[in-house]
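Below: the structure, in structure tokens.
Shown here is a partial selection of chains from the complex, left in place.
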Amino acid sequence: MDETYHPRAPAWEVEQWFNTDQAPTLDSLRGKVIVLEAFQMLCPGCVTHGLPQAQRVRQTFPSSKLAVIGLHTVFEHHAAMTPTSLQAFLHEYRITFPVGVDMPGGRDGLPRTMRAYGMQGTPTLILIDAKGRLRQHHFGQVADLALGAEIAELLIEAA
Amino acid sequence: MDETYHPRAPAWEVEQWFNTDQAPTLDSLRGKVIVLEAFQMLCPGCVTHGLPQAQRVRQTFPSSKLAVIGLHTVFEHHAAMTPTSLQAFLHEYRITFPVGVDMPGGRDGLPRTMRAYGMQGTPTLILIDAKGRLRQHHFGQVADLALGAEIAELLIEAA
Amino acid sequence: MDETYHPRAPAWEVEQWFNTDQAPTLDSLRGKVIVLEAFQMLCPGCVTHGLPQAQRVRQTFPSSKLAVIGLHTVFEHHAAMTPTSLQAFLHEYRITFPVGVDMPGGRDGLPRTMRAYGMQGTPTLILIDAKGRLRQHHFGQVADLALGAEIAELLIEAA
């Protein structure tokens, strides 16, 4: 049982969703652990490491208890990474979990959700517990062993 | 909390230990989660997958709460995988956790600990909880994400 | 010395070049062996295998004797793989050899150079000898050992 204080995760500001009919929200996912994978489709570290890891997470843990959500946080090359390009990217890389396009318009040219979470770049992996609280924030690579342990801890807490 | 019944792990029968001054036993490790990595030094799957994973486990989790124990379970090519060869192997592959040589003499030519645990081959990874009970038995490859989650579950139980 | 007959490589029809000030042509490259790497920026096999291999070729052989030319042969998801997106892709993946955008308008919706070479998809790697003749056509993956040998054969012929 975790007794320390954890802040609530900021709401997502998304202009368009792919791979889902209904826009997922922190409220609608309450009760599930959330793995939020922030990426850019032209970021090599996301293509090589972050997104394949998010897909492994999706295959390893039951979707009744854990949600994997992608967030396309474009902060450079905006004209190159439009939603149209993203849609083809998701198709070609066979990414089937819901992916939201982060809303432009945050300060410093960052999209709003990226700004609200204080992300430093891509890939960033965020863990949100079943009560909607921020629990882990990984910028860059996190190893599967450590991530598996972190996810399990939140799943057990939620049970 | 785990309420189901789990059998006690069989005691290890070891003829020689490397990388440790005192022979570790299930009793001496009581209170710690144990990752038991059974391998043969000339088994390619052990060299490529099993032993590197055991080393990652050692680096990821605190040794105050989790023990990694290697077990050299030679069931073929006995003259090729003597303790002398094993010692050089451990040195060259920089394996620093304790490794025991499984005692010959089990039925069907299997060494005794391998027989007692019902192992089907190498690599085999066994998880033993802090109370000395058998909790997982993986023959062949297990993915890091799943293993990290299984270890975390046992660590949380023990806490 | 190669005595068999080899057809001339078809001229490239390119609507825009990146990473070069002057449009390379078969004539301007006469005397050099050419590695032509046909790819699509959203093709996972191109990103994982084809383009890294082309970069290794560029680093391994002298540019005075061998030219590496990329060809962006978009035959699907046209709106997703515009020249604007390609430019950002080349920047993010640090591809520095010249890359041409294959001219749309071939039969069956294929771009023109792709059609002229009879390519079946991406990645495709074409070897052109120093006399401008077609010598190898690999669709999918070709191993580095075999490719290194094929390139060396053409370099020796040219010397």
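Letters A, B and C mark the chains as written, and numbering starts fresh at 1 in each.
We take it that contacts are C-beta pairs under 8 Å (C-beta built on N, C-alpha and C of every residue); 3 or more make two chains touch, one makes a residue touch a chain.
Source: prediction; values computed, not measured.
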Inset, instruction - Report the copy count for the entire assembly; 3 chains are displayed in place. - result: 4
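Going forward, only the chains that are shown with their structure count from here on.
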Inset, instruction - Indicate, using Cα centroids, the chain positioned nearest the centre of all protein chains shown. - result: A
Legend entry - Geometric centre distance via CA averages, chain C-chain B, whole Å: 50
Legend entry - Residues within chain C bordering two or more other chains: none
Legend entry - Residue numbers on chain C that touch chain A, as the complex places them: 42-44, 47, 76-77, 79-82, 84-89, 91-93
Legend entry - Contact set on chain B toward chain A in their complex: 56-57, 60-61, 143-153, 155-156
